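A single protein chain has been omitted; all remaining protein chains appear in their positions.
Here the chain labels run A and B in written order, and each chain numbers its own residues starting at 1.
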Amino acid sequence: MGMFRHQVVREWRLLLRARADALNPIIFLVLCVTLFAIALDGNPEALRRHAAGVFWVLVLLTNLLSLDSMFRRDFEDGTLEQLLLLSEVPFLPIVGKMLVQWLAAGALVVLVSPLLGTILQMRPEALVPLALALLAGTPAVSMLGAVGAALLVGVRRGGALLGLLTLPFYIPVLIFGTAAVNGLADGGGGMAQIYWLAAMSVLAVTLAPFAVWAALKISVENG
Amino acid sequence: MAFESFAEFIAMGKHGFYVWLAFATTATALIGLVVFARRRNRLVWRELAEEDYE
Partner (left out) sequence: MSWIKRLWHRLGSPRWFYEMMQPWQTGFGFAALVLLLIGTVWGLAFAPADYQQGNSFRIIYAHVPMVVLAQSAYMMLGAAGLVLLVWRMKLADVAMVAIVPVGATVTALGLFSGAVWGRPTWGTWWEWTDARLVSTLVLLFLYLGVYALREAIPRAESAGRACALLAVVGLVNIPIIKYSVEWWTTLHQGATFTVTKMAMPLEMAAPLIVNVLGAYCLFGYLVILNMRTEILRRERDTQWVGALREAQHGI
């Protein structure tokens, strides 16, 4: 576990040192929300109707943005190869990296979601469901996305490809996430969808590290 | 035979356009797959033959 803690602390420090990098996804998210509001003429009715779906799509795109650089620096300076070779439980440090990525692109989004939801004219009673759904669903998004990022780490201009590889796998999260927010806000059932999201996250957290580890090994061999 | 005449067969009720569009596209693409696969095989053979002269 020492290696794991070490990795999490290291990633966290790197994140704080490059504060602009860490905040980029959130700024991107706020920007996209603004663009959508403008595209819909600022019409409160239209915004409120589509807010949950729009928000979820933007969260997925934001995640892509932060995933793209997730392994790249460590890959380029050789740290990644060391991590894969040296650690006694080789995927633990990788789980650490994935955890920090989720903190930056998932947990942070959960925290700012009430604010952005309000900007998108969501009703106050929809804000808690939104945060809840994001909390349950974003781990799955981060974990699945990390597999794509790991596969593409050695590929130049892999960014565009990352979307093609990972977005199809986000569809279940998008479906249940949107339905949960809308259902709970309307006072209908929505908890079942939250449980589904949580189940997918648990599954992803359990399986994805192995896939990421295997993918990184393939990419390092390639480099 | 489900049709009285050849003209009726082509017309497919009033859905001739859709039926023939679907079948023509499917047939063309499948034949294309076969043609491309065979051509690629021939190309590899040709490359093998040319390597001899080098």
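Note that in this section a residue touches a chain if its C-beta (ideal position, glycine included) is under 8 Å from a C-beta of that chain, and two chains touch if they have at least 3 such contacts.
Just so it is clear, the structure is predicted and the values come from calculations on it, not from any experiment.
Chemist: Which residues does chain A use to touch the chain missing from this display?
Modeler: Counting over the whole complex, chain A touches the hidden chain at residues 144, 147, 151-152, 154-155, 158, 161, 164-165, 167-169, 171-172, 175-176, 179, 196, 200, 207, 211, 214-215, 218-219, 221-222.
Chemist: Please identify, in ascending order, the residues of chain B that touch the omitted chain?
Modeler: Against the missing chain, chain B presents residues 1-3, 9, 12-16, 18-19, 21-23, 25-26, 29-30, 33-34, 37-38, 40-41, 44-45, 47-49, 51-52.
Here is the rule we go by: only the chains that are shown with their structure count from here on.
Chemist: Need the CA-centroid distance for the pair chain A / chain B, whole Å please.
Modeler: Here the centre of chain B sits 44 Å away from the centre of chain A.
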